[in-house]
Structures are given as structure tokens and as C-alpha cells.
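For this depiction, one protein chain was excluded, whereas all remaining protein chains were kept in their positions.
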């Protein structure tokens, strides 16, 4: 009997991508999809790609009803909303993957600092597994609550973890420069939509630290997880940029070397770190990551180089922000939690060109 | 034992898309991939999405060797090249799907007129099945040679066939205006590549009839097949346009009514014509086709409206020019030829957004 | 002393483009800019390209105050809003160019049919000059109220007028297929914004006649003006399409021939019709219009071909929907009305690439 899985927040890009993946997943029955502001219509009228695959009608959000009828729920709501419903889901015995930020940070004090809200369910922060299988596979397997990483942290951590864990780079002075397609901002966009005419033929930074904010809120989870890998406090400067494409996210990370290291040695370190990983491809030879090689897939492509003149490691990672950066990652975590093959429903090459 | 299938011309966009689909096809073993000008390298170095899926090295073209080692070959070469090798493939007992135009036209005299070359293997034109299952499913099943439709004709025929077959529109005065993403021009482009900077933020017509050519060469097969449906000679004016996107093709066809017809009656005609078709979706209500709903998939979405003021039927079809317009179509034809489920390896929703 | 000109509705793309052109116009002083929903902020904070050129603060709409302090006002509001304020502007002696549709149609009965509102100032329809200088230059010069053409009609009329005026094509069976960048939908978009992620890599038709509407409302002015040129009623089927670019509009018009005509004769007809026109370029030889050749400029490029097989004329026109399709056109009209050189402030080549 297939497992019953529901998606809360299916009208957003991330939720709809989860639905797309679940619709052809061999072991899953898609039970419910919710869309509070666009309830009571065929989901396929919002996402025409799903026509012929998903007949479900969007429901208003009723955590008790959905929790009671689902083995696992993927929650894809704006940050600050999941913490209001996840406790009820968990109490009904449903397992939960939260695609937003509500359970990613271990220290509740970081929520007011980075997200400008106080956490209302801090008792769940300790048990939540940080859902990056490359770092926490075992914890994810057994967790009832998994906090899916942010799209930027997913790429930044895959890019930097091997160097940080090995102590090859310093814990200060790390710069993470990220470039993302606009679907990462969600269907409504951050402030009412990224209109095509304003976004096309444009690139800009946002979330830059310096005036009235400490920087983009993904900084917090990047530092938490890198510190965990390093065994000591890591500081980064993180600046994301919006570029005119729909899907795709590239992180270029610069880390001052802590000890001499050559490019071939660094590349060997990455091959070893990701040997056996089903969705991380360490690129060989002169090949560098490009987002198009990952579009529509769950892959993260990664490469590392050493700049010997400046004694800096440059690590680059590419992924689809809706794939390995959100919904694909959630399905990978679901597969781990439910004991399915880790790549079930996910072993699909990217669309190219 | 899986069936051995090869792709000749795998370095082009159409050939590479066929490889992408075959790489995860449950009943197929991908035997050979050729790329004459880029032979002897991993195909994944040309198409980075295939890394981890396809380990094959591109081969130079040797029809005898490939034909002898393949049950079926998909030939994806520029028009005029397939006719040079298809006879040898057929003589070795291999079945062939030609993605180019070499076997689409029944009348050999049309090749000099529309393609500017004389056909060198006209004896195969009669037996070749025109590979649009919605019109010729039975012939495709039994054929040893299938001529895959052009990307524009695939959409234009699905858009117009129900009206033409029913005699609801006149055989003259039909206008077909098409808009295509630039991957349709192939990897090299028609004349040395469509550079991003020249193509982005631009739209233009090409292949317009009127000076030194009769028009775009796809006109010939559109008229051939519409005439076949009508039971009498059909004339069309066909003008394709290049628009700044990678994948996707939309046809808007305008046909003068032969008799009074309402929009609801026309819509019913389409629902009936395509009932049971696995890859044609007749859109309901106010919904109109959009290419994004088909990107990366094998679907063709279609809708019809009647303009009562002008007494004109407007039929619109959208598809992915590399999917239902080329490689997806080829795999659908392969499934029919080999007795597989018609949607094997193809039942995947489009990527959206 | 420079002439005082104001722009009502300067926060929209069309209004802001008018401001951009007026900011460097040698004979104009930009007096007021209004933006009802975004009043009281530097216009340069909405349009960062204007920083260093325009210091004006957006004002709330006060027709009496603006009319009393402006020799001429360009009104760039949504259709149905201009008719509420234009009478007051005219009564104060201000001359007016309406960029929207409120004064384009001569017959007030067409407003309920095509725009779904009753006209509240029908007494001004007769005197309003239809602001396409290529057809109505003398009337524009003397008018106190000019109705700027719609972006689609501007291109469609330049494409078809010579053929229709010469009686070379039939008055029925004309098909106009148009492709526009999304800035044509305005800053808010028609229904809440065209988000990049939904619009990129997509093409779709809209405003198709057939279900609950007679078609796109620009059909009415196209038929009005073509009928005027023909000296008898002309019917067209008009279908616009949205394509993934910011600026640019291409019309491909198909007209059944009324009498035999060759491509060279048709081309000569166009060269003659537009000889001396400062902003229409009849393209020579094999060259076809492309929108990129007009981006940011006030040019309309046009070409014509005859399809001898189908006996159909194909006329193609390209322009920038915010240039010759809106704001550039408005400035050209302003130059005529105020006795400036017709190309003052407008003689700038397009940006390419």
C-alpha cells in the first residue's frame, strides 16, 4: 500500500515542485494539497504542467484533518507559518518536512535576530534534523521532523563543507557570493512579485549586510552548519544576487587557506568527501559547475580550485533552487525517512538545453 | 533482454534529447551514440546533464557497424544526410526513425522544390510512415522506417486536423503563424549559431515566402498531411518566427469556416478527435495553450476558438520542439514500433516554472 | 522659453518612457509628473535610470492644477480613466495627448462592446485626432486632443495601410498575428503582474476571440483605421501573443490579394507610401524586420512579401512598444502639435545588441 503524503502550501513554486515529483513517485500516494489563498480549484489550473497527472483540488489548511490522513507532510509555507502548525501535525503522529526556515536554527535567539520573529515552538528545535543528507543522513533517517535547508545554504554547504571539515581553510574571512534565478523568491516574490520587465536584463544584489539588517537570513544556518563541521565558530560574509533566469542557483565561495594546498589535492578531498553520494557530482578536469546542467534535477555539481597567488580556495556549486535547493531535497529526505531507495522518483537527468 | 537502440547525431540538441529520454527508458539499452565532428569524447562532456547517466563515448558514423548492432536507430542528422545512410541501415534489418525531413514527403519532386536537393533514395518514400501517431498510429506500428514530423508540422497538424478532416474549414486561405524557441534551429543554428546577444530581446520572422523561395520547407509536409486529411488539396501560408526562449513552439492557425460553427461545437470536435490520445491535451474552458506547460515533456496542448465576426476558426497548439516536436515524438514512435506501452519513458510532467 | 509639458501617470512604463524622452528634449521643460498610488517620492526612486536627469517628485493627480501650469499634457492612465480628466484639461486650454484608448474610437457605441464601459465624454471623440502621423499628420498638427494609437494598431496599420489604401488586398479575411514583449502589459501587468518565472521561456496567445469576448480591444481601432484607408468596411482577425522579452512588438499580417501583385511591386508600393517618413524604414532586399533593430527608438521597420502560391500578401512591422508604440509616438505627436521639428528629441538609434 503506498504511503500517503500531503503537501501544505502547494500553490507556491516549491510546493508545486514537490507535487510534481510526488505525482510520479513510485511509492507515494499524494493525499492532500493545500493552498489557503487559492483553495477549491484544481491544482492543475494553477500549474498547467500537472494536467493529466494531478486531479486534486486545493484545500484550505486544516492541520488536524491533513495530519490525521497523511503519513508524512511536506510543509512549504513562508517562514514563520510552519511553526504554527507543525506541533499539531507531529502530535498526530505525522512526520514532517518543513521546507521553510522555522526549524533550521538550533538557537531560538537567532530567530528574532535574523527573521524578526520570536519562535513559538522552540521545544522542537533540538530534535529537528537539518535536512542535508550529505551532512546528516543518519539523523534524517530517524527524525520525525526534518528542516529542509535553504536553497543558498544547500549549495554553500556542499561547496564548503569538505574544506572546512578538513581544517584546510580559516574560520574567518570566508566570502560566499551567490546568484539565483527568481523562482527562489517564491511565486508572489518577496514584495509583490518580480515582474518580468523589471527583472529581465538585470542583475542586482540584495540582503547585503550593512544598514539596518545583519544580512540575508540564510547567513545564520550557513554559519551554524559550517561551525558544526569545523568544530568551532565560523564567520562568513554572504551576499545573494538575483539574476534573470527562472531556475538555478550558483554559489561561488572564497575561503582563505589555513595551510598550503594545491588544486589537485583539493579536488581529491572533494572526490573523497562525496564518493557514493547519489546527488553530488564532483566535476572532473577543467569542468566547472553551471546551473543548466542541473535544471529540473536533484543534482548539485561542485568543483574546487586554489588561487595560489592569493592563497584562497574557490569552491563553486550549482543546483536547481527548486530541486536540490527545495523540493527535490525534500523528496530525498522523505525517501530516507520512509526507508525508500534514496533516489526513488529523483533519478532524472536535468533538462539541457 | 532490453532492446538495443542507437542514436546517430547525438551531439545535436534533438539527438541529445533522444539520448536523455532513452537513458531512463525502462525497456531500452542505449547501444551507440555518434557525433561525427565531435567523436571520441564522453557525450556527457558535451551534455553535462547526462553526467552519471550516460557513459558512452561518441563514435564516428559507421552505418554498417551501428546497424548491425542495433534493433532500432534514431537518426538525427541535418536534412539530406539521412537518405545517404538509411538504406544501409534498413538493409541490415534495423528499423529506423528519421528525425529529419528526408522521408517525410511522398512526392520526390518536392525535395528539389522545398529542400534544394534531389532525393537519392526515393524508393523508400512510399513505405515510410509519417510519424504522427495521432494521424497514422497503425502505419507507424508496422513500419520499418518512420519519418518523424517536423516540429512546426507536429503542432500545426494537431491544431488543424480535426477541423480539416471534418470539412469545417475551407481548403484555401489557411494561415499558420508559428513561434519557436531557438533550440529548434539546432545546436549550430542554421547559419553559424544564434548568439545570445543577437537573439535575446528580439523576435523576427524567417522563411517568409516571396522573394527567392517558396517559403519554409515545412510548408510541404503540412500541406501533404492536411490534404490527406481533407481528401483534397489544401493550401496554407506558413510563417515561422524565432522568439527568445530555448524550448517551446506555439502555432496559431487561422482557417476560414466552410460552414457555421460555434466555439463550443468546435471544442467538442477536438475533445472527440483526441479522446484517448496519451499526449494531446485539449484544454478546457477559458484555458489557452502555453509552451511552458509542455517544456521537457511529450505533451501537445491544443485549443480552438471561433471568431464569429470574421467567420474564422483559430486553433492553437503548444509543445516542446525537442519533445513532441522531435525526440519525445521519436520515442513515442519507437514505443509503437517495438510494442512497448506507448508512453513508456515519456509519462513525465513538464517543468513549471 | 521652453514649453511646459507634464506627464500624468508617470509611474507606468509608458509614462516613464515619456518622461525619459522629455528629460533630454531640447525644447521642453518637464513641469509635473503624477503617480496617484506612488505619489510624493522622487520619480528616480521608481525609475533608477532617471537619477541625475529628473529631480521631480511624483504628485497626486490634480487635473486643474496641472492643466493650469502646462501647455501640453501627456496622459498615460489605464483605459477609462483619461476620459474623466481630459475634459477639464481641455477646458483650461491645455493640449492633450492620451496614450490610452479613451479617444481613439469615433463611434461611442464601440466602447461598451470592446472596453466594457460607457463613454462619459463622447462629445470629444469627433475632434480627437488619431495620432498616427503616417496617416493623419495634418489633423494631428492642429488638434488640441490627440489619441495616441495602441501599440498593436501602430504596427498593424503601418504594416497594412499601403496595401489596403491601394485596394491591393481584400477587405475580408485579413489575419493579424502579433507578438509583444511584456512591458506592453504595463507595470502592474493586466492581472497583477507578469512574474518573471511564469513568463520566461513561455509564449501564449491572449485576447483570442471566441468565448465570452469579441477579441482583443485593439481590434476595434485597427478596423476603424483600415476601413478609413480602404473607403469601406474592413474586417480583421487579430490575435496578440505574449513572448518573453521586455520591449518590442512584431506584427505579421496576412491579407488575401484582390488582384495579382508581385513582391517587387508590393515593395515599391511601400517605399512610395513611406518616402519621407522620418520614423518608418522600409527594409530593402532580403532584410526582414526584427524588434531588436528598434529597441529604445521611435522607428518602425516594415517589409512586405507576396506568397504567390496562396495569393496572400504578408506584411511585417517591428517597433518598440514603448517607443513608436507608445511614448515615442506621443513625443512625435507633441512635436507636430507644438511646431517643433518632428524628430526633435527622437532621432536616436536603437540599442543593439
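Think of it as A, B and C in the order they're written, each chain with its own count starting at 1.
Quick note on the criterion: a residue touches a chain if its C-beta (ideal position, glycine included) is under 8 Å from a C-beta of that chain, and two chains touch if they have at least 3 such contacts.
Just so it is clear, the structure is predicted and the values come from calculations on it, not from any experiment.
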Identified contact with the non-displayed chain, of A:11, A:34, A:148 or A:252: A:252
Which residue of B:244, B:278, B:323 or B:345 touches the chain not shown here: B:244
Sole contact to the chain not displayed, among A:31, A:101 or A:316: A:316
Of A:3, A:239 or A:344, the residue in touch with the unshown chain: A:239
Positions on subunit B contacted by the hidden chain, ascending: 13, 181-183, 187, 189, 192-197, 199-201, 244-246
Residues in subunit C touching the chain absent from view: 13, 16, 20, 23-24, 45, 47-53, 183, 200-201, 246-247, 281, 283, 287, 290, 292-297, 299, 301, 347-353
Touching residues on subunit A - with respect to the absent chain: 172-173, 175, 177, 179, 181, 197-198, 200-206, 208-212, 214-215, 235-237, 239, 241, 243-248, 250, 252, 254, 256, 263, 286, 288-292, 295, 305-310, 312, 314, 316, 318, 353
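Just so we're on the same page, only the chains that are shown with their structure count from here on.
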Longest centre-to-centre distance from subunit C, chain (CA-based): A
Subunit A and subunit B, separation of their C-alpha mean positions in angstrom: 37
Inter-centroid spacing, subunit C versus subunit A (mean Cα positions, whole Å): 45
Residue list for subunit A, restricted to those that touch at least two other chains: 13, 183, 200-201, 246
